[in-house]
Every structure is written in C-alpha cells, then in structure tokens.
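All protein chains of the complex are present and in place, except for one that has been dropped.
Order of writing sets the labels: A and B. Residues in every chain begin at 1.
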Amino acid sequence: MQAGNLVLLLIALGAVFYFFGWRRSYAVSAPLGGVRHLHSLPGYYASLAAVWCVLPALALLGLWLIIDDTVIRTNLMASLPSAIQPANEVDYNLLLNQIRNVAGGALNPAFVPAEVVAAAEQLAAMQARNQQMMSIAFVSIAVLGGVWGWSRVQPRLRARQQVESVMKWMLMGSATVAILTTLGIVLSVLFESIRFFQKVSPMEFLFGLQWSPQIALRADQVGATGAFGAVPLFAGTLLISFIAMCVAVPVGLMSAIYLAEYAHRNVRAWAKPILEILAGVPTVVYGFFAALTVAPAIRGFGESMGLTVASESALAAGLVMGIMIIPFISSLADDVITAVPRAMRDGSLALGATQSETIKRVVIPAALPGIMGGILLAVSRAIGETMIVVMAAGLAANLTANPLEAVTTITVQIVTLLVGDQEFDSAKTLAAFALGLMLFIVTLGLNVIALKIVKKYREQYE
Amino acid sequence: METAQKLNDTAQTNPAARMAQEPETMNQRIPYPERTIGKPLCDDPKMSMRNVDVFYGDSQAIYGVDLDIGKNEVIALIGPSGCGKSTFLRCLNRMNDTIDICKVKGSFMLEQDNIYDPKLDVVELRARVGMVFQKPNPFPKSIYENVAYGPRLHGLANKKFELDEIVENSLRKAGLWDEVKDRLDQPGTGLSGGQQQRLCIARSIAVSPEVVLMDEPCSALDPIATAKIEELIDELSGQYTIAIVTHSMQQAARVSQRTAYFHLGRLIEVNDTNTVFTAPEHALTEAYITGRFG
Partner (left out) sequence: MSKTTEQVRKSLKARYSSEKRFRAFGITAVAFGLLAVVVLFTDIISKGTSAFVETYIQLEINWDPEELGIDDPTDPDQINVADYDALIKAALRERFPEVEGRLDRRALYQLASSGAGFKLRDQLVANPDLLGTIQTQWILADDDVDIFIKADAEERQSKRLPEVARPWVEALERDGQTDIQWNASFFSHGDSREPEQAGVWAAVTGSFFTMIVTLVLAFPIGVAAAVYLEEFAPKNRFTDFIEVNINNLAAVPSIIFGLLGLAIFINLFGLPRSVPLVGGLVLTLMTLPTIIISARASIKSVPPSIREAALGMGASRMQMVMHHVLPLAMPGMLTGAIIGMAQALGETAPLLMIGMVAFIVDIPGGPLDASTVLPVQIYLWADSPEASFVALTSAAIMVLLAFLITMNTLAVLLRKRLERRW
C-alpha cells in the first residue's frame, strides 16, 4: 500500500480505537457507579487509546520511509553481477538511474543490457516486497499500540495528564519547526557551498571581477572552466537596491509623516489603505510592470534626451522595486512616529515651534532608531527581492555604476543557474547555493541588527 | 430561581444608578453661584478672559468663565479632577488647537492682543506664553540642546556665545546649573524626574516668555523634588506671570498670591490665596478645601 493510503487507514484505526476506549471507560466505571468515579473524563481515555494506536505507527512509517531507499539501493547494487559493477560514483549514479528508469517504465528495456533489465526486475521485486513488509509492520504496530492503549483504560489511570502531555509535546514540536527551518536553510546552502568552494576558491568568488558561469561542452574549449567572480553581482545588487531606496525612503517616510501628522482623519482613512495595496501586489506583477511598461518608458525618455539606455536598465528595476517598498517603509515609519509620545510634540509646540519644526527637530530624531531599523529591513528586502529583477534586470554581469546600463543581481543569477535542467554536481549549480549563502548571511545580518534596533526603540517608549 | 435573578439584577443596577445620581444630588445640595464669587478681575491684567466656553465634541467642559491674570502674579487654579482647570490653562496658549474635537468660545486677551484672533500668529503667541507639562517631557537630546531648542527656533541668538549665555542663564534661573554644568552634552532623559521638570522649566524660560503656564508640574514628582520646584516658582514670581494648575491645596497655598477654584467646568470663586484657604466664601469651595470631596 502507498504511504498516503496507510495514513488514511491509520486515521480510521485511530477512530476505531477511540470508540473502543470510550466504551471501555464506561464499562470499567459501571461497577463503581458511573463515569464520575473515573480519574478523567471518558474522552481522555478514548484519546489515549487512539494516541497509542496512531503515534508509534506514524513514527515507524517515518523511519521506514527515510531508510528504505538507502537499504534497497545498497542491496541492489551489491547484488549486481561484476560485469556491470560501476567503477566510480558518476557511473554508479548513472547506472542506478538507468535501472530505476527501466523499472519505472520510463526507459524501454530493449535499449539496455540484459544485466540491467535483470537488475530492474529485481528492483521492482524488492520494492514490492518492501511495500508489503512496510504495510504489515505498520498495521500491526498500529493495532498492537491501540490494544495496549485500550487495555490500559482503568479508573485510576491519569489519562488526562497523559493526553495533555502528549499534546504539549506536539505543540512544542510545532514551535521547533521554526528552528528546523532555519537549520534546514543553513545546512542546505552551507553544504552545497562547501562543495562549490572545493571547486572554486572563495577568494576568486568573493573578489573576482569576472562572472560567466557557462561550463564548456568540450574540455579544450576556450574559457572552459567558467569564471565565478561574484563582484559584478554584488555591485549590481547594490546598485539596484540603492536606486530602490532612493525612491522608497523619501516617499515612504514623507508620506508616513504627512499622513500621521498633517492629514485630516478622513484623508488618512482612505489614503493609507490605498498605499497599502502596493504591499499586497505580488512581485511578479511588479516585474511585469517594470519590464513591459517602465523600462520601455525610461528607454524612450532617455533616447529622446540623447542618452543610451539599455532595455533592461538598472533604473527601471530599481524604480519599480522602490515603489514596491514604499508601503513597507511608510507603515514601519508610521508605527514608530505614532509611538513618539504626544508629550514630546506638546513640549515643542508650547515653545512656539511650527509643526514642521517639531517634526524635523523632535519627532524624527526621537523616532530615528526605529526608522533606521525599518530602513535596514527594507534594504534586506530589496537585496533579496527576486521576481522584479529576474524579469526587468539583465543577465550580463556588467561591473558599472551607471543606472542606465543593464546589471545583474545575486537573485537573478540564482534563478538563472537553477531553473531548467541541471546536473546537481556541476560548479554552475553549486554556485547558485554559494550565492544563496551570501544572500542569507547578508540579509540575516541586516535583519538581526534591524530587529534589535526596533526592539530597543519599542522598549524605550513602553 | 426567579428571586435569585431579581437579587442579581438589583445588585447589578444599584451601584451604577447610585454613581450616576451622586453629582446631581451634590449639585442640588450646594447650588452654583450666579456669578463667580470674589475678585476674578484685576486692575492691570496681563491676560483677561471673558465668557469662556469650551466643548469637546458635544460635551461642554467649561461654562462661561471670566478671569483676569495680573502682571507678575502667581495664580493657582485648583479644583477636583475633571473640573476643567487644565483645559482652561491649555486654552491660554492655544495648545487645545492640537485636539481636533476641541472648540473654544469667548474672548482671550494677552495685553492688547486677542489670542484667538485668526490674524494672531500661534507661534508668536506660544513664544510669549510658555508652558510646563504635568509629566516632564525633555526631548531625547542633550541637556544643552533641550534648553537651546527654543532660542534656536526663534533665532534669539546669532552667535554661539550668546546661545551659551542664554542656556546658562536659563539653567541658573531654574536652579539646575550647578547640578548639570559638567554634563551639558548628556541626554536630558538621563536626569532624575525633578531635574527633568526643572530642565523643562529652564527650556520654557529660555525664550523669555511673558507668561508661564504650569499644568500640575509636580504631580509626577517626589516630595523633595516638589519642594525644589515650588522654591523655583517662588523665585520666578516677580519676573514672570505664572498660572499654575495644581491638585495640591498646600502647594497652591505655598506658591500663589491668588487662587481660583473650578468646579465641574464652572469658576466658583477667585480670591487672595489666604482668603480662599482661611475664609472661603462659597460652600463648594469650603467643601473642597476641607476635603469633603476631590
């Protein structure tokens, strides 16, 4: 049986044991004079029986699924006749894939050697046996567990405490998903990056000025190794992020100030949600807007002024990214500006300051840490933004500070390197993970600093 | 079951009903005077207010108050909480402008100028009528910058040494100079509560205002800090016209020459401080200063 069906079966079994646990709790309480003589409510006894049925079986299933593939593969490859025993790791994987494809029906058996066909048949048999054994073990564990849980239903059993502690562990398990996710991110980018740095030196990656990750088809081709100097990518990312911040910071900040300090309540009530629409628009939509509307417009305008503008100019991508970030900055700035106590404003106004003097000299300096934190978060978001640059920025790694030229970014290259067919071991693919590592480190650093600043700022006024 | 319900009902409604009736019965017991008792007006007033009504949205906070504040006198505004004394004070330099729903009627004169004249500039008004708030609110800047803030705004000093002089003088007048002269560049928020409040006073007198309004300046302070502020107010009287709202009758008695008693938005009695505390004319005033409510 498939794992999915097994899980469905398990749910049914759990329900059955719940029912029997319920029945038994009434049965054992009858001689005592009713359920109120039980330690816990019948529902807890029933749940306990169901838990004993479900949890061990699930654990077994998980373990089985993790190891069965490896076990089958090792057995299979060891049993191969020596004639086709693979010599190295690459051949090993190739052969394994071939066998799998034949077994799965994706490859016509007529095209491969007879030994491979035999191995494929063996693989199919082993897989079938594995499925069978797994189903038997799974169901028996579930039933045994359920019976055990059911037999434990006794009036003095502290069923509620036991069920609650299981629940508590499950809650805690859910909370640790966050840690596991971080761990997963770190491990996945770190391991692949280490493999990348075995092929390309970190110095070349960090300080090299040439980026052309194409791997040659033939070994004797010119530029066969590809160049992995990431400086043009870093520069391109910074250039586009800088343009974005040049748009987003003044506009976001000033609109937050205007809406918080000047605008009439009614104006604020409709202008704020409209601005926030910008935050809800998917980035792919901005990418489309940048590539098909803004970039041609900038190009046309630039050419009418006699400038050469690339059709995928950094300016277009940066400008649209800036628009995307406006609501992010303005809502964060709004939070910190409204958190500045009224007493500060009153103090300044009572001295005869005008409203803008109060804002410029008292409110903004007081809110500055919070605003800085918000800007840092926005920078981190700009650096990590993908779709706008994938659609509107270029692919060529130019090292330039001219916003009218095309540049490429870290995220663009990650997408380009990983989308489509890929060999998982080539330096080209691994380079994407090395770029991912850089991106993760930089954004993580920015986030940690920004969150610290914002938190400190909040504490100051709480 | 039914009786239990009934008991429950009465228990719930009774206290609420009693609370709603209380002020009314009190009002019925002691009627408001037709006009403010005592001497609300003076011969040579710095500020004079007539027929003042203040509304917050639909509810009226102040009813027809007439009051003069004399030159270089200290006048204390007292009364139970919610009586409108702070609201009245905030009208005097138009701080109520910052509250959307607040509407002010009546005439307010600062010498010859009508405070609520649309032609009068509110910035100029506030430079002339300074204010100290209930909670010390130094800006998150250095001590020096806090005091220099006003003079800088209004361009009162052209040179650095002039500004230094203003800062030093103001801090001296506020009795803070000796305590902070070595750490002028440290943040004003790092001072103790009493020092912060004196810093705020120094800040408002740095622009040489004609009137200083103080809205319960000591309510957030401990007794020792309070004593220092009171001493300071005493020293400042004579140079500045000061209107102080206070919760503490003792404080009013210690610092002020005249006392005005507000009750639920009405100005009941204004007299020399001594008279108010020793021989109040109106029964409500007497009830308040003898501690029957408030």
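Here, a contact is a pair of C-beta atoms (placed from the backbone, for glycine too) under 8 Å apart; a residue touches a chain by one contact, two chains touch by 3 or more.
Since this is a predicted model, take the numbers as computed values, not measurements.
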Listed residues A:Gly105, A:Gly184 or A:Gly300, member touching the removed chain: A:Gly184
Touch with the omitted chain, as defined above, among A:Ser212, A:Thr338 or A:Thr354: A:Thr354
Footprint left on chain A by the chain that the document does not show: 69, 160, 164, 167-168, 170-179, 181-182, 184-185, 187-189, 191-192, 250-255, 257-259, 262-263, 271, 274-275, 277-278, 280-285, 287-289, 291-293, 323, 326-327, 330, 352, 354-357, 359-360, 377, 380-381, 383-387, 390-391, 411, 414-415, 418-420, 424, 432-433, 436, 439-440, 443-444, 447-448, 450-451
Contacts of chain B with the absent chain, listed as residue ranges: 121, 123-124, 127-128, 153-156, 207-210
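Following the convention adopted for this analysis, only the chains that are shown with their structure count from here on.
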Gap in Å, rounded to a whole number, between the CA centres of chain B and chain A: 57
Residues on chain B engaged by chain A in the complex (per definition of touch): 93, 95, 98, 100, 123-127, 130-131, 133, 135, 137-141, 149-150, 153-154, 200, 203-204, 207
Touching residues on chain A, where the partner in the complex is chain B: 265, 341, 343-354, 357, 361-362, 365-366
